[in-house]
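Every protein chain except one is present and positioned as in the full complex.
Coming up: chain A.
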Amino acid sequence: MEEGLRGGVCPQLLDLMPNKRDWIVKDDGRGGEMKASQVEVESLELRLGLPATEEEKDPSVLSLSLFYKSSKTTTTTTNNKNHHCAGSKRGFFGTFESRTEGPQQQKTSGANLKDELHQSQERKAAHEVPENASAANMNSQTRAASVPLVGWPPIRTFRKNLATGSSKLPPEPQSGDLQSKVKLENCKKGLFVKINMEGIPIGRKIDLSTYNSYEKLSLAVEEHFRDLLAAQKDPSTAETMKDEEKQVFTGLLDGTGEYSLIYEDNEGDRMLVGDVPWDMFVSTAKRLRVIRSTDLSVIRVQEQYPGKEQQQSVELY
């Protein structure tokens, strides 16, 4: 069925079977997020009946179109899966692939779909007087709104993530046009990588795209950790130890100093920073670490990611 769609990339789809196949879900990780234009395209393409209006007499068509409506306007699912934000990994159709909930959820997730079908058919009947208003709402939402509704109803995101108990940042406001979204910290354009230093529990994030050479990066690393390192050693003399600390950080890149800078690339390998051309480094580095130079050879044989049970100490190593 996908071949009938324009636009190539489609978020979650129910593969509606002209061939009477089972429901197939494509999850490309974009959740229920849909832009209005795409929704209209899809609602035309995937409708079994006439593409004219939403209020079809055919109940199966009705419920399907309401699926799209509800997933478009609300990007929510059934119990405990309200995700109202762009880039959420689970939208309505995530029910099929539910992974993380407890037994209660898994039991009911299948049933939820039926409930949703049932509810959506009932919904039309349930609203008598407000039908006009809510129908008008729905129409205005699907037709005119290029901006999905943010922050309504006013429930904290924390409260919406009931099932997993995960608490994510409140969703960034949607602008309907992802390319022109305001560039914020942690956005994709900046190349933020975590950097940890041995002996300091708190890591940092630095933006590689703001540097254009290894020297500048080395200076930045020094800047980030120098004060903290001093404070760790002796809080009361943190201010006066600057000169000494400066020396700690020389030779970061060539292995001559007390500390060395290494990075993990996209394949998980750890390498000394400075070997490859800067651009290549920036595009492959996923994480940085400042370690003692004496530990350099040890890195090679160490496991990449310690398992949970090994992770006892504060230091993230």
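Quick note on the criterion: a contact is a pair of C-beta atoms (placed from the backbone, for glycine too) under 8 Å apart; a residue touches a chain by one contact, two chains touch by 3 or more; residues count from 1.
Just so we're on the same page, contacts and distances are computed from a predicted model.
Think of the chain that is not pictured: of "General transcription and DNA repair factor IIH helicase subunit XPD", "Phospholipid-transporting ATPase", "Cytochrome c oxidase subunit 4" or "Transport inhibitor response 1-like protein", UniProt labels it "Transport inhibitor response 1-like protein".
Where chain A meets the chain that is not shown, the touching residues are 69-70, 73-74, 76, 78-80, 82, 84-85, 102-104, 119, 122-123, 126, 128-130, 133-134, 137-138, 149-160, 162, 164-175, 177, 180-186, 194, 201-203, 228, 231, 235, 305-306, 308, 311-314, 316.
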